[in-house]
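Let me begin by handing over the structure; questions about it come next.
As you look at this complex, bear in mind that one protein chain is not there, while each of the others sits in place.
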Amino acid sequence: MEAIEVSHLTFSYDGENDILKDVSFSIPKGSYTTIIGHNGSGKSTMAKLIIGLLEAKKGKIQILGQELNEESVYELRSHVGIVFQNPDNQFIGSTVADDIAFGLENHCVEQEKMQGIIEDVASRVGMTDFLSAEPTKLSGGQKQRVAIAGILAIEPDIIIFDESTSMLDPQGKASINAQIRKLHEEKNITILSITHDMEEVAQSENVIVLENGEIAMQGTPMDIFKQEDKLAKMQLDIPFALKISKELKKRGIFKENVCRLDEVVEKLCRLK
Amino acid sequence: MNNVALGQYMPLDSVVHKMDPRSKIMIMLFLMVAIFIPAGVLGYAIIGAFILFSLYLSKLNIQYALRTMKPMLWMMAFLLVINLLVIKTGTPLFSIKGFTIYSDAVNQTLYIVVRLMLMVIITTVLTATTKPLDLTLGIEKLLKPFEKVGVPAHIIAMMISIALRFIPTLIEETQRIMNAQASRGVDLENGSIKEKIMAILSLIVPLFVSAFDRADQLANAMEARGYDPSIKRTRYKVLKMQTIDYASMILSVVVLCACIGIWVL
């Protein structure tokens, strides 16, 4: 059973111009998938369809083997969480603890259990000291970490990140990327991340490239980055680590290309 | 924007801060009713004593409480002028250039000013000692019995708490748009009426556009997190009444009864 299975999905906002055109893909349980593509390629629309905020024109979405429709959407939302782009516009509670509690309240978790869960998830995202802090006192990165905690609280199977780091400063970005990596490593949560950050793409397992509402490429990060001409045509860049790796390969230093900076360093150290 | 002291929460550690928001709201309601009972000087003295005592217990700075009155001063001055012009009963006190001031006008004005001041102070004590979220929770719980007759208590509470949550964000946004338009040469102080209208439009339109954007995104976030106004939810915060809550509520009822007593007798 796949975590997410999208088949022949077509969607348009106005009934004329299709934002997504007959898109099919599947995401295995416990995997870490990134979706890349330009603004307007249909990435965020895809996320909204999977979480059931929008309804497809044609095609179907299955989450954990269950078809997403009006009846199942509420139940499925206790399995899927999403972190949006703007840290301010998804912070609902007036303090960190209240915001984490919001999802628990919606899913009717008993009041006695809440405090324990809140403390647990806050410590997992490193926000224990901020439980009574108000959102105006938090940085963008901290707010996004609270958003992640709020989702972890309902013990989801799938977390979607919809450009969650694009409005953050480099520190915030790094802390959220580290958080995503940690989630992927420690628990069996399926991660689907929509991003522009090629360094994040390099740390994922699968990549889907969307272009004008269609899947242009799909595969491991290396599979994708190999097709440089195609990427260049779409004006998508490759990570710096891969650029230098290619240069090193050209000069006969590397036999195989790598796309993460830590891999480059590790390989070079072995050769020293 | 830091002059907006009215309604601002002051994080202090006092008995009043620790009280249940429901009892604080009820006390405020009792006192509001009491303030409107024409119980004369004695009545206001009793209410005033109660309010000043709660101000003292709340550890709030008296200066702070007075500062919250600032925005009211103009209104009071306006009332004074209107009253002096309109009310022509009671004994004439003195006259300036043929314009006579009557005792009732002065009395009325004084009463109104005292009433307003008492109301502002009591509201300030409530909002300064109660976190907005607790306040909304209190309102929600108090409205709960009315849900049976169709009052959507928790939706009202949710609306209030979201509005409160976004006030600082929107103030910041307003400041940013004002700066951005000033950089495009907008001058809110000078210029013809037409220019001023344009200047105001250049603030309001972007503010609305962004507020709608935020609302849309917020609605998505809430829905994605399983919020559905039509279904039952559990609550994280629970309220608990303590002895001080009951005691102070009884005391406020006594104040109310005293005022009614003075008025009737």
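Note that the chains take the letters A and B in the order they are written out, and that residue 1 is the start of every chain.
In the analysis below, a residue touches a chain if its C-beta (ideal position, glycine included) is under 8 Å from a C-beta of that chain, and two chains touch if they have at least 3 such contacts.
The definition used in the following text is that contacts and distances are computed from a predicted model.
The chain absent from the displayed complex carries the UniProt protein name "Energy-coupling factor transporter ATP-binding protein EcfA2", chosen from "Dye decolorizing peroxidase", "Energy-coupling factor transporter ATP-binding protein EcfA2", "Biotin carboxylase" or "Pyridoxal 5'-phosphate synthase glutaminase subunit PdxT". Seen from chain B, the chain kept out of the figure touches residues 2, 173, 176-177, 179-187, 195, 198, 201-202, 204-206, 209-210. Contact between chain A and the absent chain runs through residues 38-40, 85, 139-140, 166-167, 169-171, 174, 196, 198-199, 235-237, 239-241, 243-244, 247-248, 251-255, 261-262, 264-265, 267-272.
The rule is simple: only the chains that are shown with their structure count from here on.
With centres taken as mean Cα positions, chain B sits 43 Å from chain A. Per the touch definition, chain A reaches chain B in the complex via residues 48, 51, 53, 74, 77-78, 81-82, 84, 86, 88-95, 97-98, 101-111, 114, 118, 135-136, 150-151, 154.
For chain B in complex with chain A, the touching residues are 131-133, 161-162, 164-165, 168-169, 213-214, 217-218, 220-228, 232-238.
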